[in-house]
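Excluded from the complex is one protein chain; the other protein chains are retained at their positions.
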Amino acid sequence: MLRLPPFEYYAAQTVEEAVTALRDYGPEAMVVAGGTDLFPKMKRRQMEPKLLVGLRGIRDLYGIRPVESGSYRLGPMATLTQVSLHPELRAAYPGLTYAAGVVSSPQLRNAGTIGGNLCVDTRCTYYDQTYHWRKAINFCMKKDGEICWVAPGSPRCWAVSSSDTAPVFVALGARVRLVGPKGERVIPVGDLYGRDGIRFLAGKRPDEIITDILLPPPDGWESVYVKLRRRGSFDFPILGVAVALRRHEDGTVTEARIVLGAVESYPLEVPEAAATLVGNRLEPDVIEATAKACFKSRPAPWTTPT
Amino acid sequence: MKQLVALRVNGELHEVYVPVHKTLLEVLREDLGLTGTKHGCELGECGTCTVLVDGEPILSCLTLPVEVQGRDIITVEGLATQGVPHPLQVAFAELNAAQCGYCTPGMLMSAKALLDRNPDPAPDEVREALAGNLCRCTGYVKIVDAVRLAARRQQGDLGAVVEEIERALNEGVVREPGS
Partner (left out) sequence: MPTNGYDDRKNRSNLGSHLKQETSVVGRPLMKVDAMSKVTGQAIYADDIHLPRMAYARLLPSTQPHARIVRVETSKAEALPGVLAVITGRDLPIKYGILPVSQDETALAVDKVRFVGEPVAAVAAVDEETAERALELIEVEYDPLKPIMSIEEALEDTEVRIQEYGHGGNIHKMVSLQFGDVEAGFAEADYVREDLFFYQGNNHLAMEEHSAVAHYSPDGKLTLWSATQTPHYVHRALAKVLELPPSRIRVIACHPGGGFGGKSDPFHHEICAAKLAMLTGRPVKITLTREEVFYAHRGRHPVLMWVKTGVKKTGEITAMHFRSMLDGGAYGSYGVATTYYTGALQTVTYKIPRYKFEGLRVFTNKPPCGPKRGHGTPQPRFALEVHLDKICEEMGWDPAEWRQQQACEPFSLTANHLRITTIGLKECIEKVVAASGFREKFRKLPYGRGVGLACSAYLSGANLPIYWNDMPHSGAMVKVDRGGGVTVYCGSTDIGQGSNSVLAYVVAEVLGVRPQDVAVVTADTDLTPVDLGSYSSRVTVMTGNAAIEAAQNVRELLFQAAADELGTTSDQLDAAGGRIFRRDDPGVGLPFAKVAQLAEARFGTLAAVGSFTPPKTPGRYKGAGVGPSPSYSYTACVVEVDVDPETGWVRVPTVWIAHDIGRALNPILVEGQAEGSVYMGLGEALMEEQVFRRNLHKIPSMLDYKSPTFLETPDIETILVETNDPHGPFGAKEAGQGPLLPVPPALCNAIYDAVGVRIDELPVTPDKILKALERKAKGQDPRVGPTRMPHVEWVEPIYVEPPDLRHDPSLMPATKPT
């Protein structure tokens, strides 16, 4: 049976306790929310934190509630199931609740959190393997090794962002509040992500935690998420497409944002594709042109995983 | 790092002194002797180790006992009430929804959570609710039928259930078309 490596566990009761522990312990500490991404990676020795700071006991991190004029605040510890079934969220942000409801399997969504899904590790079939497997290829640059096996000449890691909800949050213009030992700040969700597969959370300092996910008021924005995957359960996206847009009464798109998941090490916004929608109705030929623009925008060395 | 952990499993309180990195799956099987909960990957990729925590199916292979202290944990051993098998168990047995039986405990836990919130699920609702449990033997057909058969039955008293089982073993099971 695959088992977790040893670690110490600290059950934080407040945000301050959590960030203090992270600061004091340093790089070998990690936070754990639902554990659904972290624990498999620890069992495969992809991550070997010596201290886990458990967030489950922090009351402030829970809850889904409306704030200000129709906007919403999601506690990062809300489970994916809670987000996917929340009636008001379903009405206001259908793309988001759909995306939360198609992450992995029902059991995993009952434990996995919305904050955790924003921070889900980038994936690659050379990296998401056991220690012994990775040893057999002499490891890769994301963990213990030197090169990227996807693109051996590449100076960067090509592990891909595999969050289902992140593309929708970016498309909706959501922001996160980060709290660290030096205080708090609010940044757009898209700014959480770095530009390679290793430093994929470059926008967040290691001792900061997400305390709030802030959705703007729907304000006429419609949203949708489509997930391509082999099976209707368990699977990470092969491709995720999030679209948020506003339409004029006659159906003409006035504003649009398109964000792709699982094609880059971060949710990839494709404004040039979104632009093809603006000024048009959502007719099949328009959508076809937009899809082609999305396809053209995909990053260079990335074709299909080999 | 070892820790004293208090777990309420199937209504019984257990105090175990275990390494904090030992998963709920390992503690259930190795420290509490509750080997009814099985495992197929230990990575959250098959659903075999599903148990209920406060009524919700979760994966015990990805759960730390320290994080579920004070919550209600139900395993397959806790499905029966006062020795009376749960209607799901009887229906699974009758309709041959358990072949090798290895995925069955996890399957039953997901099914129980479904019936607790939706007493009369349509076939597609059963499939969605159980989509996180893999089975390699049955082709899922009889599992869907069994969940729906259980949904149609009321929980009976011990005498009635024992009679039901006797009849199924010796005369033949009730085969209602999956209407």
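Letters A and B mark the chains in the order given here, with residues in each chain numbered from 1 onward.
Just so it is clear, contacts are C-beta pairs under 8 Å (C-beta built on N, C-alpha and C of every residue); 3 or more make two chains touch, one makes a residue touch a chain.
Since the structure is predicted, the reported quantities are computational estimates derived from the model, not experimental observations.
Hidden chain, full complex: it touches shown chains A, B.
For the chain missing from the display, the contacting residue among B:Val27, B:Leu43 or B:Leu149 is B:Leu43, taking the whole complex into account. When the omitted chain is restored, the residue from A:Met1, A:Val67, A:Ala91 or A:Val278 that touches it is A:Met1. Contact with the chain that does not appear here is found for just one residue of A:Arg59, A:Lys135, A:His248 or A:Lys292, A:Lys135. Although one chain is not displayed, chain A still touches it through residues 1-3, 6, 125, 128-130, 132-133, 135-137, 149, 230-236, 306. Seen across the whole complex, the unshown chain contacts chain B at 29-30, 33-43, 45-46, 48, 75-77, 79-80, 85, 88-90, 92-96, 98-105, 108, 126-128, 130-144, 165-166, 168-173, 175.
Everything below uses one rule, namely that only the chains that are shown with their structure count from here on.
Taking each chain's centre as the average of its CA atoms, chain A and chain B sit 31 Å apart. Of all residues in chain B, only 1, 3, 19-23, 25-26, 39, 41-45, 47, 50, 56-59, 61-64, 66-67, 110, 128-132 touch chain A in the complex they form.
The part of chain A that touches chain B in the complex is made up of residues 1-9, 11, 32, 35-36, 39-40, 43-44, 54, 56, 81, 104-108, 110-111, 232-234.
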